[in-house]
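Only one protein chain is missing; all other protein chains are in place.
Let's look at chain A:
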Amino acid sequence: MNLERIPNEEKLSLSRRYYLGGFAFLPFLWLVNVLWFFREAFLKPTYTEQPQIKSYVKKSALGLIVWVAVLTTWITIFQHFRAQWGEVGDYLSFTIPLGTA
C-alpha cells in the first residue's frame, strides 16, 4: 500500500498499531515501522499528526536497538559456549553441526 494516498489520521493509526504490535516479541515489526515511516516522520513538511508519528518511530527504533542487543548477546553466548554446555547445549540446539566437538 502506498503511504502517499492515505490520510494522515490513518497513517498515525497505522504507525501506532505497528508500534504496539511490536511488543509481542516482534522487533521485525518495529524495524518495518521505522523504515516505512521514517520519511513521513522526519523528511516531510510538518503536519498535525507528525509529532506523534515521530514519537512512535523513535520508540520503535529504541525497542529495536534493545532487541538487537539482547539477541546478539544471546547468539554470541550460545555459539561460543554451546559445546561446553554438553547436554544443555544439545537440548537447546535445533541443528547441531557435524564434525565439530
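Quick note on the criterion: a residue touches a chain if its C-beta (ideal position, glycine included) is under 8 Å from a C-beta of that chain, and two chains touch if they have at least 3 such contacts; residues count from 1.
We adopt the following convention: contacts and distances are computed from a predicted model.
Chemist: Can you pick, from "Glutamyl-tRNA(Gln) amidotransferase subunit A, mitochondrial", "Phosphatidylinositol glycan anchor biosynthesis class T", "Nucleoporin SEH1" or "Presenilin", the UniProt protein name of the chain not displayed?
Modeler: Checked against "Glutamyl-tRNA(Gln) amidotransferase subunit A, mitochondrial", "Phosphatidylinositol glycan anchor biosynthesis class T", "Nucleoporin SEH1" or "Presenilin": the hidden chain maps to "Presenilin".
Chemist: Hey, which chain A residues sit against the chain that's not shown?
Modeler: 1-2, 4-6, 14, 21, 24-29, 32, 35-36, 71, 74-75, 78-79, 82, 92-99
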